[in-house]
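So, chain A:
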Amino acid sequence: MVASIGLASFMATGCKKGSSAASGGANPSSGGDTSGSTSMRKPMEGKGNSAKNGVITIGLVASETGDQKPWGEDSIKGAELALADFNAAGGIKGYKINLDIQDSQSIPAGAGNAAAKLISDGAVGIVGEVSSGNTVEIANRGFKAGVPVVAIGATMTKLTETQNNVFRVCYPDSFQGGVMATFAYQALGLRKVGVLTDNKLPYSQGLSRDFIRTFKKLGGTIVDQEKYEQGASTFSTQLTQLKAANPEAIFCSGYFTEVGPIVAAAHQMGLTVPFLGGDGWDSPKILTSGGKAILGDYFCNHYTNMDNSPVVQQFLKEWMQKYKSAPGTTMGALGYDAMKVTLTALKNCKTMDSVDLRNALANIQDLQCVSGTITLKGNNGTPNKRALVVKIVPMGPLGFQQPVVAYQPDPKTGLPVKVPLGSAAGS
Partner candidate 1 sequence: MVASPPVSKSNPVAKSLVSGILSAVGCVALAFLVQYISGQFLSSYANGLVFQAATFVTLAVSLNIVNGITGQFSIGHYAFFQIGAYTTGALSLLFWKKFQGAANVPMQEDIWIVLMMFFGIITSAFAGWIVGLPSLRLRGDYLAIVTLGFGEIIRISAENFTFMGGATGTKIAPEKTVVWLAWLLAFAAIGLSRNLLKSVHGLAFLSVREDEIAATAMGVNITRTKVAAFVIGSAFAGAAGVLYAHQQTFISPDLFKMDGSFIVLTMVIFGGTGSITGSALAGASLFYLPEALRELPPVPFASLVGIVLGLIATIGALKRYSDQSHAKTSVKAATMIGIIVVGIVFMAILGKLLSFVPSISAHAPIQGSQLRLVVFAVTLIVLMLFRPQGVFAHHEFSWKWLRSVLARVLPKQKEGLSS
Partner candidate 2 sequence: MSQLVLDKATIKFGGLTAVNQVCFELEQGMIFGLIGPNGAGKTTCFNLITGLYKPTSGSITFDGHDLSQYPTYQIAALGISRTFQNIRLFGSLTVLENVMLGTYLRKESSLASALLHGGRSIGDTSRKREFATNLLNVLGLGDLLHVRSRDLPYGKQRRVEIARAMATNPKLLLLDEPAAGMNPQEKVALMEDVKRLRNEFGKTILVIEHDMKFVMNLCEQIVVLDHGEEIARGLPAEVKANPKVIAAYLGE
């Protein structure tokens, strides 16, 4: 069907799931992470910044304007909350932390300029961004200047593979797509799936690609691939084509803003098979746009409100107190985590400069975060986190996401392996 998949995977060559690489930190100037055999992470080039006059500047790049504003705003709120928590817990003795927020305009060029601005403002480390395209720009600027970058929601697989200054607190697309493919094939027993991609979103393109690869590897068939563009007002063409292909389920990798109407329209025209998706689905708005049609569908998420672990419940409580409403998207939690990881690393620093911070970040181990336990040590910047598959249920006091299965990447193969739900089971 898609003869060009082979070439498509060109993009992901170099996607070697290195887990054996010891994380650098011992001696950054002599190569840092590159001691591992499979790691291609080059040590960052510049000397970075350091704390000045007792003030540590941490930069945050977020989409304050443009079409990714909802996610950008949540990430800012999350990061500010994490900083407030950190300060309440004592902060770092003798230092004040200054959170410098810059707008990316939701475009890579804007993100690049924002990062450059932060670096010249003296940011020791940068947190951000939500989308992969923007993060790549930030990562490159940071790499040149020698400033570490902690990405919030950038799931693009290749992001952390080449530069040792890049970290993230989310799982990569290769894992997320794999999780949904594994879930579809094994847990739901599906063999023929249609794929619907938002062709404007790098996130959606990447996620669909990774889903398709794993699903085919497992033995499934992709019966049809259709594409739409973010901001489109009708999806009838795509849905008609999908319906004719008679799939057993549809993997829809876009954002919740379009997924709701898509699923509702599909149901209205009699296409009632389950829909599956990624973390872009996470917003209660999906219930008002998708209506009853969306209930019972599944998506992959970082955390769920139903998780009764103390970290999550504490986070939700504080969020409600500070902002008077529940987090709008999953980026609230990830923003919180990214900031928490950065601040924790900062606390382990001695000299409060970028190189020190990078090394401390690369040594983060077993940090309890809202979106799970994060270990960056030995993971080349991408944590080996578990991912949850959640089912959409009617809005209850704890939200609308019922955790169904949890998957953890296998340390050897990198493929998703089912693990107990643990505290995420809720109730």
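The rule we apply is simple: a residue touches a chain if its C-beta (ideal position, glycine included) is under 8 Å from a C-beta of that chain, and two chains touch if they have at least 3 such contacts; residues count from 1.
Quick note on selection: all candidates are chains of the complex that A comes from, given by their letters.
Just so it is clear, the structure is predicted and the values come from calculations on it, not from any experiment.
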Chain A: touching candidate in this complex (1 or 2): 1
Complex contact set, residues of chain A against candidate 1: 4, 7-8, 10-11, 64-65, 101-103, 105, 107-109, 112-114, 116-117, 119-120, 132-133, 136-137, 140-141, 144-145, 156, 199-202, 204-206
